[in-house]
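For this depiction, one protein chain was excluded, whereas all remaining protein chains were kept in their positions.
Chain nomenclature is as follows: A and B, assigned in order of appearance, with residue numbering initiated at 1 for each chain independently.
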Amino acid sequence: MRGNVPLYEMRTPKSLPDALDLLHEEPGAWKPFAGGTDLMVLLEMGLLRQKNFLNIHGLAELRGITFENNRLTMGALTTFSSLQSHAAVQKHFPILVQAARSVGAVAIQNRATIGGNIANSSPAADSSPALLVYDAEVELVSKSGSRWVPYRDFHTGYKQTLMQPGELIKAIALSPVPGTSFYKKVGARNAQAISKIAFAGVTEFSRGQLNNVHIALGSVAPTPIRCFGTEAFLCGRKPDFKTISEAKKILSSEISPIDDIRSSSEYRLRVSLNLLEDFLFHVELDRKAH
Amino acid sequence: MFRKPPDFTYFGIIRAGRRQKHGGAGNRGPTPHCGTAGFFLLDFSAEIQDFEKMTQPSKSTECPLPLRKEGREKVTGRAQYVDDLTFPNMIFGTTVRSSVPRGRIRKIFFEGDIPWNEIVIVSAKDILGKNSVAHILDDQPCLADELIHHAEEPILLLGHSDRFLLEEARRNVRIEIDPLPPVLSIDDSLARKEIIWGKDNTFKSFLIQKGDVNQAWNKAHLVVEGEYVSGAQEQLYIEPNGMIAFAEPGGVTVWGSMQCPYYVHHALTSLFDLPKDKVRVVQTETGGGFGGKEDYPSILALHAALLSRKSGRPAKFIYDRAEDMAATTKRHPSRTRHRTAVTKDGRLLAMDIDFVLDGGAYATLSSVVLSRGSIHAAGPYNCPNVRISSRAVATNTPPHGAFRGFGAPQSIFALERHMDHIAAELGLASDEFRRRNLIQEGQTTATGQKIRENPDLEGLLKSALDSADYNKKSALFTKENRKPGQKIKRGMGISVFMHGAGFTGSGERFLASVAGIEATPAGKIRVLASSTEIGQGARTVFSQIASEALAIDFDDIEVVQPDTNLVPNSGPTVASRTTMVVGKLIESAALALKETLIQSGYLANSYTRGEFKNACANFIARTGPLRVFSQYQQPEHIQWDDEKYLGDAYGTFAWAVYVAEVSVDLSTFETRVENFVAAQEIGKVMHPLLAEGQIEGGVVQAIGYALYEDVLWKNGSMWNNRLTNYIIPTATDVPRVKVLFKENPYRYGPKGAKGIGELPMDGVAPAILNAVEFATGARVDRIPLLPEGLMKALQSPEQGRKMLRRGDK
Partner (left out) sequence: MTPAQKIIVTCTVNGERRVFNTFPMARLIDILREDASLTGTKEGCGEGECGACSILFNDELVNSCLVPAAHAEGARITTIEGVARGDQLAAIQEAFLEYGGAQCGICTPGMILAAIYLLRKSPNPTEAEIRVGLAGNLCRCTGYSKIFDSVLAACRKSGVL
């Protein structure tokens, strides 16, 4: 344990307005602390630079899952456990369920929150590819009000977001995307693994043609990404050998995997292309099954 | 509380060997000293008379199985591990280490806003005697003085009662080191551009020769070569290293997580130049060892004792996971080259083996690891000409050390991969090629050891293959793998191997282990041995042995906590020797204690448990303490030449055949072990649940070695020294292991038992990689095999063989 615990302050606001007041009064001084599953690891390593934390964990305004008018709204403090067991999420957002199940293990899922996951802004964040394919939106609140931003714009660079000082994530909303879905997280083992590659895909498939294709990947670029180029190419096409071949080329130009402690750029690239292929085969098989 | 033994497969009890002629009824073995604490020299010729009794399943094995002796404490959280202990006035300790793999310390700065006068600081200058850790050699300093030979080398110890201040202090020590060019690989060490140890970077070398390999090459039908590489592996006991020391004037006591209390004792008496009775070492409940706590605790004990002495207070060191992984010992990386001559009908003609281990910066245990690895390098095969040329070389990395298998997993990995390659070149099936060469009773190993029992490897092979459904699955997988567009390919792989338990050659004779049995006035029995419970079940098996020998309740046996004030030196808890060697001593001591009571008239030949208790009580009240010790005597049949490194390396071997079934996902290149059969002949199964537990645990640990556990090096230090990045299997990653036991009692083990702790580590990796090659055609001769590596191997065979790992130094 290398963190100097006595130096860390944590303030617990009584309500969301109190929290936002403090963030407004002392911009940049207080870092929101949700479930803590990322931050406490940094503390233990002695690498937690920020010393003042705003304990938002108890704020009821940031909790709750509703599904109304075909729209799912999750409070930022929704844990991965509550997410995966919610009936509407299970019914309409299978990729999100799979992603939630792939986070660490049960004890982590009970504490880690979806807001914390995206605020941490790692390219390997487990919820990101799912939120991207489902075209999620993020509600940000501050003392001066609230705004909704498309999740696809949320991550602006490696470990960077478009959040302004004084803002908190309040909720994430998404609507079902029709079609066949496919998700694969590749990690060093079947649980407790940071993703080497994560692939999420949803597409409609009728009369032999792909339509409304959504593809997102994690861990292959400085941020999680939607592969718009690949999607555009695939729309209206048959998933035959030629199409898949060409799609792979486009995908490889859209991602920029690196070598790091977990894996190699070559492996990440190759597997991303394989997963694209698997996605499209799966779509074919899925259609044949129905 | 007892339960019925579980169902598991016995292959029958095969009576081994010939009956020995011995004296008649009058010859009942050595006469015990009556009336006082007796000290026995265990004479094995006398032991043989009990041999027939041993091979019959005793009444007790038909009784319900005893539960783990300390199980209740463990499942309730009451077991006391070292970090659970606190002492009044205690300080915490931390270690300032080198970040540079090789260099010369120029200056040390104490910086930052730290109250340095409050911090206890220990350096090499505080060591009054010889600044070295007593191992086999004394080349490893306890604290670095001027020269640095590896990253993470300890330089200073700091102490304070405030843990947080202590860590701040550690960060604010700046050490200026003038770097020197480090040697960071086996190749660089062998190239000798820099000499970093001795005259030529070589800690130890062996040459084992049988017959003459040189005359075989031109007689061969085929000569097959191969090179095999294995990486380091972290033991990853879930309880990190820890030690508490209290140095008082003229003496020191340490408590801690360890496997070998008397090794620690020796290190302390040596460094502090203290008489033996002024040093006390106590083993606390230990959360896993696997060899990682064989020699390292000696270093930690010295550190804790130094800090305690300087501060005048008890000093506690608990490593966090990152420090433990980076700074303590790991399995020796290896490189093995095989050159093998075979005849047209697939018989081994000559095996020429070059085996190199990376020992890290200091000698520590490398010579012994090299020894065991070398002796096992030619495997359980009959080959008339063998040459094993081996070396352990120095690099500027933290010294490597003991890890379950101790050199054999490395050399057996190479051999069993190589056997598959030879089979392929000959056009023979993997199992058939091995079948033609399996060693038999009367034949000799590479060291010329004559096998004096029937290993029946052919029978074991058949059992294993049948249990794994090998033939049917092989045919099915071959067919299915050929289907176009098949994304999941499957394969089967086998390995055949052995493991010699106990110290090699004359090692047990030099250890001259002693274990004892003592009766209490209440008629309970205490087992006295320095062997440590580290999860393997030593306490339970010792209690079982003693209770059966004395025909008393398991619950009336106490195994005394290993405390050098209280127990004799029964040797280290390593080398798969605890049941086979020490258990045997306990059995003899118990039998002798019983004899003492009978011969001195306190007990009849046949008695009830109540009568036994009374006999003890009466003996102690009227005569004195009732304590019997038994000392190891090497069985006469073990003949070993240390000079030539030939003869009987071990009393016996446990024999094994392992079968791996894998699936490989060609989208992600991930290999999954779907099923695994581990079949072994282990003499006698003492406690089925514990024995199975050893095999199951060892196999899974070895699956980690084969497929998951990659030590990445960055400038001579472990880069991925956190559990997030050093990957061991979780409950979702490994199959259940199908364990098959065969019995063939070894006359010198208690009830015929052989050692088994390390065996399961030896044969898993090659079986898996053989299966991967079956499945995909990818020839990979390097472990760990990660998906990234398999991908490269499938891209090009050449690349597969030479693939670079990420983070290669």
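The definition used in the following text is that a contact is a pair of C-beta atoms (placed from the backbone, for glycine too) under 8 Å apart; a residue touches a chain by one contact, two chains touch by 3 or more.
Quick caveat: nothing in here was measured; it's all calculated off a predicted structure.
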*Indicate each shown chain that the hidden chain touches within the full complex.*
A, B
*Which of B:Val120, B:Val229, B:Ile638 or B:Val700 sits in contact with the chain that's absent?*
B:Val700
*Which residue of A:Leu16, A:Val41, A:Ala88 or A:Val149 touches the chain not shown here*: A:Val41
*Absent-chain contact - pick from B:Arg68, B:Lys473 or B:Lys594*: B:Arg68
*Thinking of the whole complex, not just what is shown, which of B:Leu593, B:Leu690, B:Val711 or B:Ala771 touches the missing chain?*
B:Leu690
*Of the listed residues B:Pro182, B:Gly231 or B:Gly288, which contacts the missing chain in the full complex?*
B:Gly288
_Residues of chain A in contact with the chain not shown_ = 1, 3, 5-12, 33, 36-37, 40-41, 43-45, 51, 53, 55, 57, 81, 104-108, 110-111, 190-192
*Residue numbers in chain B that touch the chain omitted from display*: 1, 3, 67-68, 70-81, 83-84, 235-240, 285-290, 320-321, 534-537, 689-690, 692-693, 696-701, 722-724, 728, 730-732, 734, 736-737
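Everything below uses one rule, namely that only the chains that are shown with their structure count from here on.
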*For chain A and chain B, let me know how many angstrom lie between their CA-based centres, rounded off.*
44
*Hey, which residues of chain B end up touching chain A in the complex?*
163-164, 167-168, 171, 320, 322, 487, 666-670, 708, 712, 719-720, 722, 724-725, 727, 729-733, 786-788, 791-792, 806-807
_Under the definition above, what is the set of chain A residues touching chain B in their complex?_
1-2, 4-7, 41, 44-46, 105, 184, 186, 188-194, 259, 261-264, 266-267, 270-271, 274-275, 277-278
